[in-house]
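All protein chains but one are shown in place.
For reference, chains read A and B in written order, and residue numbers begin at 1 within each chain.
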Amino acid sequence: MAIKKLTLMSILTAVALIIFMVEAQIPIPIPVPGVKLGLANAVILFALFFERKETDIKLTKVDAFAILLCRILLGALFTGRLVAFAYSLTGGLLAFTVQVVLKRFVTKKQIWVCGAAGAVFHNIGQIAAAVIITGTPSIALYLPMLIIAGIVTGVVTGLIAQLTLERI
Amino acid sequence: MKSNRFWIIIFGAIILLSVIAVFIFARKQGDTVKIYQNGQLIHTGNLGMVSEPFNISVEFNGGTNIIAVEQGRIRVISANCFDGTCVRQGWHTGGLTPIVCLPNRLVITVEGKSDIDAVVG
Partner (left out) sequence: MIKISVLLIIFTVAISGCENMQAGEQVSETRLLLDTFCTITIHGAADDIDKLTDVMGRAFDICLEYEKLFSITIEGSDVWQINHAGGEPAAVSSQTIEVMRAGIEFGELSGGMFDITLGRLSRLWDFGGNKSVPDKAEIDAAQATVNYRQVNINGNFVHLENPDAWIDLGAIAKGYIADKIALYLAEQGVTSALIDLGGDIVTIGSRGDDKPWRLGIRAPFGSADEYIGVIEIVGASVVSSGIYERGFDESGVWYHHILDPGTGMPVISDIVSATVVADNAIIGEGLSTIVILAGSREAAALFERVPGFIGAVLVLENGEVQIFGDVRFAG
């Protein structure tokens, strides 16, 4: 892999990791399980939509996926919560899949759509994991609230990725 | 490529449906409280039958939750998990959404009238 690309990916992974860990330290006052800003996803979206012809670095979906996996793994290790790893993984994988699929249908000005959908499915993935791990299906009743939260936070992270890409 | 308006309508509709769902879920009143730990029902009681408040202490793998039970309502008043979402969920008097402490695998639901005082076996 070209050095430039590797450097970019490492930086992105580091940024995603730092955002994730800082976010983990700040408690959100909303009393709904699983609600979070999910800002680290902005980095993943950035990676997915990255295009700078002058630098001739091409980030593929696989690269973005690699960044995601590293962020999840390292995030779980560094924050010391291995159980959260299961939740992170299901949410992250589902969100990533949905975002990759949607990428075909949106323009560069509509990354917020991917962000919103990604956040929603991240939450769906987490709830699914929680239901399986705790064995109590009634947790799923939080889905409507989490869908709303997901759309709101997803639009924000999507816009962040969108605006950053426009400015670089 | 669909226009921006298309997506805004889609998400708007989803938000609307979700908001309606939230209100529908919040409405159900109930008296039967069920406390699940790790998928197992560990305690069930009748909130209508309580007039003197009491506390239940529940442990799982080193994690402890203290639950306060009063006439018609229930809440988690203390937990040693790291985020304390369950405590912030406050008093529950009904509604379909349960109180949840994911790190301690604790789920508390308040449902309709219960028929029974305990389960044998």
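Convention: contacts are C-beta pairs under 8 Å (C-beta built on N, C-alpha and C of every residue); 3 or more make two chains touch, one makes a residue touch a chain.
Owing to the predicted nature of the structure, the values given are computational and were not obtained by experimental measurement.
Considering the intact complex, the chain excluded from display touches B. As for the chain not pictured, it touches subunit B at residues 31, 34-35, 40-45, 48-52, 54, 56-59, 69, 71-72, 115-121.
As a working rule, only the chains that are shown with their structure count from here on.
The mean-CA centres of subunit A and subunit B are about 27 angstrom from one another, to the nearest whole unit. Interface residues of subunit B, counted against subunit A in their complex, comprise 1-2, 4, 7, 11, 14-15, 17-19, 21-22, 25, 36, 38-40, 82-85, 88-90, 96-98, 100, 102-103, 105, 107, 109. Interface residues of subunit A facing subunit B in the complex, by the touch rule stated above, are 27, 29, 31-33, 81, 83, 87, 105-107, 109-110, 113, 116, 120, 130, 133-136, 138-139, 141-145, 147-148, 151, 155.
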